[in-house]
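Below: one structure in structure tokens.
Missing here: one protein chain of the complex. Every other protein chain is in place.
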Amino acid sequence: MFGLNQKDKSTLIVVAALTLLAPFILNPFPEGSALAQFNAGYPDLMQRFVIFGIFAIGFNILFGLTGYLSFGHAAFLGVGSYSAVWMFKLVGMNVLPAITLSVIVAGLFALLIGFVSLRRSGIYFSILTLAFAQMSFNLAYSVLTPITNGETGLQLTLNDPRVLGQSATADGSIPVTNLLPGLEMRSTYVLDAGPWLFQFNLGYYLCALLLLVAFYVSIRIFRSPFGMMLRAVKSNQQRMNYTGLNTRPYTLAAFVISGMYAGLAGGLMASMDPLAGAERMQWTASGEVVLMTILGGAGTLIGPVLGAGFIKYFENIFSKINDNVLHGWFAILPDGIEDFLVFVVHPFIGKGWHLTLGILFMLVVIYLPGGLVEGGQRIGKYFKRGSDDAQSNDASTKPAE
Amino acid sequence: MSNSNFTRRGALKAGALAGAGLSLPTLLRADGGYMNAPTGSSVTLGFNVPQTGPYADEGADELRAFELAVEHLNGGGDGGMMNTFSSKELTGNGILGKKVEYVTGDTQTKSDAARASAKSMIEKDGAVMISGGSSSGVAVAVQGLCQEAGIIFMAGLTHSNDTTGKDKKANGFRHFFNGYMSAAALAPVLKNLYGTDRNAYHLTADYTWGWTQEESIAAATEAMGWNTVNKVRTPLAATDFSSYIAPVLNSGADVLVLNHYGGNMVNSLTNAVQFGLRDKMVNGKNFEIVVPLYSRLMAKGAGANVKGIHGSTNWHWSLQDDASKAFVKSFGTKYGFPPSQAAHTCYVQTLLYADAAQRAGTFNPCGIVEALEGFEFDGLGNGPTLYRADDHQCFKDVLVVRGKENPTSEFDLLEVVEVTPRAQVEYAPDHPMFAGGALGSCNPGA
Partner (left out) sequence: MDAILLQILNGLDKGSAYALIALGLTLIFGTLGVVNFAHGALFMIGAFCAVTVQRIFNISFETIDPSQKDFLGNPLKVKTTYLEHWFGPEMGGSIIDWSVPLAILFAIPVMVAVGFIMERGLIKHFYKRPHADQILVTFGLAIVLQEIIKYFYGANPIPTGAPEVFRGSFDFGVLIGFDPNAIIYPYWRLVYFGFAALIISSVFAFLQFTTFGMVVRAGMADRETVGLLGININKRFTIMFGIAAAVAGLAGVMYAPINSPNYHMGMDFLVLSFVVVVVGGMGSLPGAVLAGFLLGVLESFASMNEIKSILPGIDQIIIYVVAIIILLTRPRGLMGRKGVMEE
């Protein structure tokens, strides 16, 4: 099926199952229970998981295969978002042309930056990409404000022309993004199953579908002769050059492809929430995708998606826990113990979510050199030891290398 | 708190029953005619403040104020400004008989993160109102989101003209003052202090808030006869302003206006004082520095450098009216130090929302909008105040303050020089600095 081998096919199926059933998987705790705080199955966060998953998959095509560490990938995501929002402002609220334009513009931008930056390798390459991205960010924040709306971020207004749509709806609101007229990105179907609530959002499923396509394309790239060539660049570029082969077109192609993935992610972000903030292009955002990829497991197929989910989960769930919530959790305990536990946990939640994330970064990289994927493998091995040894590899968590 | 989701569950359940088909055109959680209508015995408010990044301390203070406001609304504590508030609808029995619950989030002072956090409050926690924030970019972004989602946004600290100017929204309300009001309040004071024959040099943070403030201050000072020598934009990310300060003294200017906020202001003021600008004589006059927007936390960061420097604030804890005294007492007793202006505006916004819901008899955003538009009130620390219907901006007295020469404690950094009356800072809704936007119509999300 799809020209994949058995192992990759099962990986794809696992990813498909995980993304399509995410509304169930991410909402394991009944509503109203103390643990409901940890539920992540609401549209915005699910969309973010998937969008950053796409971003990280794309980044991994460059970094995982060629070893070129770009520190400016957020610029492509930002450019993609701006293109999409401009489409919504000028043309209409349909997301498909907007996303297409994002991918194209990001690809062209990547071509330009990649062409210049790939003249150098190693850390010199990283700093060149960082410099381009920081320039984009700084300019977008200040002198390019007419195009980017600066600090506030580019947003829709009631005065936008929207030549193929309407400037304002009949009741005087800004129209919302849609797939087809009537199929709005924000439409959500709520399934009520006993104490559980599951939300199925149209926008999320569009993102999820595109993630599966993106994931499939990335598997094909990893397994193709082109992917082989990129890995050869990583292991020894000099030797490649000595054989008379010019590696630049290959690395440039990888750079542009990963830039287009970033553009797709940016376009999707704007489609789910039509606002493009300049800080999407800041170095911290570029650094975030680097962290996602390394954390999940660079060079593995599924690692970057896991890393993206991990970081976004902490950002959105841990930052919302406050002392009040803690007191709720520990309310059944005697007062003294309750206060003590709240005191102990307090630095790690709410405003301290950065601290928790920093500690987890260190723990993962110290104990799981291959990232989260290695953690999965170890668990897999542990269970296999218990069961039958004859069963060979656990496909879902096997790194590509 | 842990059971806050109960309230939304009912709404969700009803919504789910209503829409058994796939992909209905509108959000399904709009039972009762509006978004996130509370059906249980409690109502959830969302407090979205910066908890990480440079404004984390300001965010923490806002959060304290929110907690205090919720406590008072639910009948706890000493009631604070609920006792002095001119509207007597609130009785300490929650809002419309429902207990007030709240959720918190981190804006990180980034538009994207702030919107993500606000969305989770709307989608996951079922919040009916979102408040807080400490930058105009975030306020405008979250205000836009709330308009689209059908939620009320009660802005926290946001000072840009745009929030209730070109980016105003029907579902958004701002109690805090703005750049124009700062300028209108400061200009007469500066005229009395420094005369009409002055040359001003502006250093401005290079983003939208900085620009609107620069425009406002330049216009107000030029109107009283000052000459603007130069307006220099500084990168927001700048930490060292020496290369921008160094040329000031040689430019013929005798007043430096710092259109900076937060860390930018702390550093640019520290640098300016370092360069000895305040000890210099130019054109036969003492060189002066003006910081149009002051906050106590910034004054704390700049330390002794603020002494004798004038600026404006929305509110200050040393005010002696009954409302301010009640608020300071109640906040100070609970937390051990006086509240900041950010805390004050957030507390007031929460009470105003609660009161509007009480008067409207519903949490429906359109009902709230109607109740708040043109609402006149008093007893919340700023004297008689109007929530203007045309742009959802509060009009009230503005304080001109000065860095105190001999502070008696670490909080006693500013002293109120003048309370500029409301009439002096009012402007027409179609004033050119605020033109270009439209409120649109209120959106209940259904």
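Labels for the chains are A and B, by order of writing; each one numbers its residues from 1.
Just so it is clear, a contact is a pair of C-beta atoms (placed from the backbone, for glycine too) under 8 Å apart; a residue touches a chain by one contact, two chains touch by 3 or more.
As the structure is a computational prediction, the values presented were derived from the model and not from experiment.
The chain not shown here is touched by just one of A:Gly32, A:Gly287 or A:Gly375, and that residue is A:Gly287.
The missing chain, though absent from the display, is touched by one residue of B:Thr104, B:Thr270, B:Asn364 or B:Thr420; that residue is B:Thr270. Considering B:Ser41, B:Thr91, B:Thr196 or B:Thr239, the position touching the chain not shown turns out to be B:Thr239 (whole complex).
Between the chain not shown and the residues B:Ala302, B:Ala343, B:Val401 or B:Val425, the one that touches is B:Ala302. Check A:Leu26, A:Ala74, A:Leu128 or A:Ile317 against the missing chain and you find that the one touching it is A:Leu128. Take subunit A: the residues that touch the chain left off the picture are 63, 67, 69, 116, 119-124, 127-128, 130-132, 134-135, 138-139, 141-143, 237, 283, 287, 290-291, 294-295, 298, 347, 352, 354-355, 357-362, 364-366, 369.
By the touch definition given at the top, subunit B reaches the unshown chain through residues 53-57, 60, 206, 230, 232-235, 237, 239-240, 242-244, 246-247, 249-250, 263, 266-267, 270-271, 274-276, 279-280, 282, 297, 300-305, 317-318, 328-329, 332-333, 337-338, 408-409, 411-412.
Please note the rule applied: only the chains that are shown with their structure count from here on.
Mean C-alpha position of subunit A lies 33 Å from that of subunit B.
Those residues of subunit B that touch subunit A in the shared complex are 1-3, 5-6, 8-9, 12-13, 15-17, 19, 21-29, 51-52, 56, 59-60, 63, 67, 102-106, 110-113, 115-117, 119-120, 123-124, 135-137, 140-141, 144-145, 147-148, 162, 167, 206-209, 233, 235-237, 437-438, 440-441, 443.
By the touch criterion stated above, subunit A contacts subunit B in their complex at residues 31-34, 36-37, 39, 42-45, 48, 138, 141-143, 145, 149-153, 155-159, 168, 171-174, 176, 182-184, 186-192, 197, 199, 202, 273, 275, 277, 279-280, 315-316, 319-320, 322, 324-325, 327-329, 331, 350-351, 353-354.
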